[in-house]
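For this depiction, one protein chain was excluded, whereas all remaining protein chains were kept in their positions.
Our next item is chain A:
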Amino acid sequence: MADQVAVSRLRDRVNLYFHKTAVRESSSKLALRMLSFFEDLVRYAHYETAEQLIAILRAEGELLYAAHSNEFIIRNMLLVVLRGVRDECLTQTSGSDDTLPQADSLNHFQRLWFLPAPNQVQINSAQLRSGVLDFIKEMKEEINVSAEMISNQAGHQLVKTDTVMTYKLSQSGTLKKFFSLFRAKTIYSVDDDPSAPANVISSVEILSTMKLTTRVVLSAAAILPDGSVVAPAGTLNVCLAAKRHSVPVVFCAGYYKLTPMFIPHLDEFNVQGRPTDVLPASEALKFSNVSVANPLFDLIPAHLITLVLTQSSAKTPLHVYRLISDYYHLEDFRQLDR
């Protein structure tokens, strides 16, 4: 079948993308690439009903996520697209531009506890296709402007005279944009390379510098529904020091980092970097009885965080779970397979 060939070719191409990149690209580029993958699937796969489209997207998305399970963004983007498909379905069946009001209690009970009745109304698949493609385009646009929109909120969170501490500024696209649009008086960047546009300090100086700091602004790798955050390794030190000195901690992340999964133990998901980053290979023989670990991420618990900034809102960690239902549909993330 022509569309099976098309789908498998798309699958091969996206897997090749992962193999080709030696250094991991920024999260926003990965999110855009994932959206393009799903966009191509919507465009070239063959389907008659919304259920079929959802089944195809889910099959391909879950397969890809199983192959690269340390990349939450793959599944987040899958859920975004599935939400778009369901919304498009709803708009078409209700025949209006507004989606059905949430207050319909019968629908609510139905959705909360049971699978909804199979869509009896025939959807025009061409209309569905174009609707979903429009939605994906909007979502891509939102990713492109997310760094800028986060930075626009900087004025509400910081003043010019603030002393700000951040972590590894040069490695985060979001933070670089943030500080280029908002010039704080003094910026300290921990564990950064000397070329960064800030005062670089090492991690041993965190506590002494924290006494002078008024704000901590950090970038998240993933935001979990209980308000905790997955961040680059070493961030936990900064957050604990900030708590000690009562300095507010603000995390910035685009919506594509919202992950509808709880992580009780980060060990299962933590990515290990190269051991040679910690211990050079020339020393390996001397330390042959030493096991070298290089975890790339830290889990920051919710009680250390003051605020989470996404491109559309600023929320306390207690209320982050509301964002999840803004971007993803109940059906899709309810029974997720880890």
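In this section, a residue touches a chain if its C-beta (ideal position, glycine included) is under 8 Å from a C-beta of that chain, and two chains touch if they have at least 3 such contacts; residues count from 1.
Following the convention adopted for this analysis, contacts and distances are computed from a predicted model.
K.L.:
The complex has one chain missing from view, so what does its UniProt entry call it, picking from "Translation initiation factor eIF2B subunit alpha", "Small RNA 2'-O-methyltransferase", "Palmitoyltransferase" or "Sister chromatid cohesion protein DCC1"?
P.N.:
Going by its UniProt entry, the chain not pictured is "Translation initiation factor eIF2B subunit alpha".
K.L.:
Of A:G61, A:G131 or A:P225, which residue touches the hidden chain?
P.N.:
With A:G61, A:G131 or A:P225 as choices, the missing chain is touched by A:P225.
K.L.:
Touching the absent chain: which residues on chain A qualify?
P.N.:
These residues of chain A touch the chain that is not shown: 103, 105-106, 108-109, 112-114, 225-227, 262, 264-265, 268, 318-319, 321-322, 334, 338.
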